[in-house]
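One protein chain is absent from this view; the other protein chains keep their places.
The first chain written gets the first letter, and so on, giving A, B and C; residue counts start at 1 in each chain.
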């Protein structure tokens, strides 16, 4: 399991080759890339801002959850920050697992959770010189403090 | 759209880089690899036999269907034949599309249809020297000949 | 008429035949051609009675008619991927 946030270009071959094992019959690599237009507006580029310290731990949590669901620890996820051009890779997710369904499910879970929970923001620049923060998702509220405290007698040693 | 059958090792970077466009925000690469065991039996290697001429056209059909479903023509699929070792890539599927759901769906469709319809057979060799043809899928029956003939008046010019 | 018969994988192992140029009754369907072969050549008796087939590289039904020069392939359950 390897997760990181970087402001350097993502080496996708490196991400892919960090997963895989003789026990695995399936490997999957997902890439998110910057598109040339968004809802019809021609895009010049995109700046990704992150709450870097928190993003690193959220990304690691997400990968851990995906690995648990899929029964594999061969998961690598990297998210880019900084100024990106059209076609640049903003996120790369690699998973390998004994069977294909798990690899698909895990990669899909990671990208959906990234969009839902990762503290990252996109500042899109348009060819007309304007720029905008893209609409985002409201992360699920954490469990209330009181609910997180185990009831007496339920604490595991 | 690029599909082919090969008895040479698959260059996965090449397959991945054959998809992608400035219009696409998602790219996906799926790899099938030879596992070290199958239902508990230690595997030495695998020979893939194909009805090559037919496999090429079925693969092209499958990719066409996936592209139509996903609304993208950025799909590459290659299937390997011949003797493979543990870890060797037997199939590589790359798809890119404007949004992620389509890329996931198309790649998944291609691999499921390959397993269902591609005239390829696996001869698995075990470390104890034995070998076996793997159980396969029965491809869906084609439509009956009569059903394929359009009713009078329904023929498009 | 003559057709080109192709066998693969397990069916090749069962019969010892991979490719065969054979005479079949004029106007025979694939099913009739196979029954005819089975009656004449014991090796084909080792195959399932209703195998999946392809005619000229396309999946076909056993009741599809054959034409002279067709390529008829007998396909064991497939296992790509």
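Operating definition for what follows: a contact is a pair of C-beta atoms (placed from the backbone, for glycine too) under 8 Å apart; a residue touches a chain by one contact, two chains touch by 3 or more.
Small disclaimer: the values here were computed from a predicted structure and weren't measured.
**Q** Among the chains present in the display, which ones are touched by the chain that isn't there?
**A** A
**Q** Under the stated touch rule, tell me which residues of chain A contact the chain that is not displayed.
**A** Missing-chain contacts on chain A: residues 32, 49-51, 53-55, 57, 79, 90-91, 111, 114-123, 133-139, 141-142, 144-145.
Everything below uses one rule, namely that only the chains that are shown with their structure count from here on.
**Q** Suppose every chain is reduced to the average of its Cα atoms; which one is closest to the average of all protein Cα atoms?
**A** Answer by centroid distance: B.
**Q** Greatest Cα-centroid separation from chain C: which chain?
**A** With centres defined by C-alpha atoms, farthest from chain C sits A.
**Q** Averaging only over C-alpha atoms, locate the centres of chain A and chain C and give their separation in whole Å.
**A** Averaging C-alpha atoms per chain gives centres 51 Å apart.
**Q** Counting only residues that touch at least two other chains, what does the list for chain B look like?
**A** Residues 32, 111 of chain B each touch two or more of the other chains.
**Q** Quick one: which residues in chain C touch 2 or more of the other chains?
**A** 81
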